[in-house]
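Every protein chain but one is kept in place in this view of the complex.
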Amino acid sequence: MSCWQTVQDYAFRSIGLGENLLPRTDFTLCQQITLIGSGLIWNIYFGVLALAFGFFLAVAVALAKSSRRALLRKPAEWFVFVLRGSPLFIQFFLAYETLQLLPKAGINLLGITVETSWTTRAWAGALFVLFLNTSAYAAEIFHGALRSIPKGDLEAAEAYGLTGWQKFRRIQWPTMLRLAWPSYTNEAIFLFHATTLVFFSGFPAFRQMGDALYYANYFADKTFNPFVPYPIVAAYFIALTLLLTFAFSLVNKHLNRHLPSNQKSRIRLRPQIIR
Amino acid sequence: MFAACADPKAIEGLTWAACYLTSGKHLDFYWSFVTVLMLLAITAPAALAMGFAGATAARSRFLPLSLLGKAYAAIVRGVPDIVFFLFFVIALDQGIEWMKHQIVCPDWTEPVRQGLEFRVCPQAKVPLGSSSAIWHQAYGFGLAVFTFAIVFGAFAANVLYGAMSAVPRSQLETAEAYGMSQGQVFRRILVPQMWVYALPGLSNLWMILIKATPLLFLLGVKDIVYWARELGGSKTQAYEYPHPDWRLWYFLGLLVFYLLFTKVSEIVLARLSARLSHGQATAAGEAMRKVAA
Partner (left out) sequence: MKKLLLATALIAVSGAALAESHGQTVRLGTEGAYPPFNFINDAGEIAGFEREVGDELCARAELTCEWVTNEWDSIIPNLQSGNYDVIIAGMSITKERDEVIDFSQNYFPPAASAYVALTADADLKGTVSAQVSTIQAGYVAESGATLLEFATPDESVAAVRNGEAVAVFADKDFLAPIVAESNGELMFVGEPVQLGGGVGLGLRESDTELKDKLNAAIQSMKDDGSLNALIEKHFGPETAKF
């Protein structure tokens, strides 16, 4: 079987398209690269969606955490503390166990039956956990950025008569984003790395549709040789990390476009976040 | 442990719970908390040392060394730690034995690699096949520490590299003007001052390290998650204490442990940060000066 044929059969295996049965004998390097690459679709799916939804929740939580009202501040503080203070590994497990407790027949809401079985599937359940997790980390980053907005900027805004929403929209929001962006880039990278945990420890793989690590694990098990598939995953992730850093640096450039070149904050990869 | 526990299937209620929670397996579970804390205590300085070496190398004027330092940090950080753990330990183990093999058995003629099999002379096994189980465990633990140190050393290298660049240039120039050599500037000016800049990054790293410990079981160390899973799983009558699936309770216990541990760490690190900021020319140091004045 030619390599091109393999690519056609397995390039979208992770989302259930193409050949149904995974290769079982005569494993080739081509098969490993194709299938592991196919699994990467899931890593990107989890990473991109969790990041996109998480961004909005993170901003809301960061604002709540900066609020003077305890009713808003306390829940936000607890949210961030619990999700940042415990390993993702355990969060996946607890989420899976909790979601399983939902009645399988569906919940009857005002005569309409709401299906619940999809919640324990990785595409929904694991995405939800990753979404909450990244929200908590990003909220802490945004919270820190909000507190580092120069006092002078805020005083100047007030002197110009900007208050409430106007002040937030024109001064706090852009400055917060600009200050937080380098750390936020790191968070994004960590989140993508964390997506490898989904099938490894948290959620069961359905119809042998899994992420990059799942297929690498499959090959390591079938070929009894861990030294080929895992380095392939590693290489894919190094490429993904580079791509991500590039995309985020474009945004960073946009956020800093008004500043003289010597003041621009450059993205430095630093583990600002905790996972 | 207690005399009453001799026949677990005949007892009930509180006695059963007391016997259950003090069974040999549970003692192993409690002991694994010590293992995890010990691993953290050893890994943190080891990773810091790796990071320091990496950062120093990356700053070197000698190009290959500087590239090596930068490549180390970039590659290890680009890979999810879990992927790294899955194959690195076996590779490391084989590497060590291969090196010992070269030294101990120079006359060995058979190939070391036969297909997938890795075969060194019996004297080159680490630890030796005849040594007691405790040595095998210690060696496994050592490999885990080393692997953790390599991964987290890469992160630490990055933080320290950033911290070294953050020390005001004028401080170094002044030292040079006083006639200090490169080494003296590094030791007397740069290193003492960089810590305050490195601390936020390093404290985050410490938190990441705490939360990476559930991956220890991948490295063959029986950690708290391994035991929680093992103890919590449903037990048939083949066991002395049969029970249904209790993993949820065990994992909730672990959750509390991790939350407490991170909370305590946060408090300690905040104190350390205040101590280090004292008298420094940074915003935090400035704030402390104002409060005092």
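Going in written order, the chains are labelled A and B, and every chain counts its residues from 1.
As a convention for this text, contacts are C-beta pairs under 8 Å (C-beta built on N, C-alpha and C of every residue); 3 or more make two chains touch, one makes a residue touch a chain.
Nothing here was measured: the structure is a model prediction, and the numbers come from that model.
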| item | value |
| --- | --- |
| Chains on display which the left-out chain touches in the complete complex | A, B |
| Residue among A:Q172, A:N186, A:S201 or A:N252 touching the omitted chain | A:S201 |
| Contact partner of the left-out chain, one of B:L14, B:A177 or B:A238 | B:A238 |
| Residue among A:L22, A:I149, A:L162 or A:L177 touching the omitted chain | A:L22 |
| Residues belonging to chain A that touch the chain removed from view | 21-22, 24-25, 100, 104, 117, 120, 200-201, 204-208, 217-218, 220-222, 224-226 |
| For chain B, residues in touch with the removed chain | 8, 23-25, 27-28, 86, 90, 93-94, 97, 103-104, 114-120, 122-123, 125, 128-131, 133, 136, 217-218, 220, 222, 229-230, 233-234, 236-242, 245 |
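The rule is simple: only the chains that are shown with their structure count from here on.
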| item | value |
| --- | --- |
| Chain A and chain B: spacing of chain centres that average the CA atoms, whole Å | 24 |
| Chain B-touching residues of chain A, taken from the complex the two chains share | 81-82, 84-90, 93-94, 97, 193-194, 196-197, 200, 213, 216-217, 220, 224-227, 230-231, 233-234, 237-238, 241-242, 268-275 |
| Of chain B, residues touching chain A in the complex | 75, 77-84, 86-87, 90-91, 116, 155, 158-159, 162, 200-201, 204-205, 207-208, 211-215, 225, 247-248, 251-252, 254-255, 258-259, 262-263 |
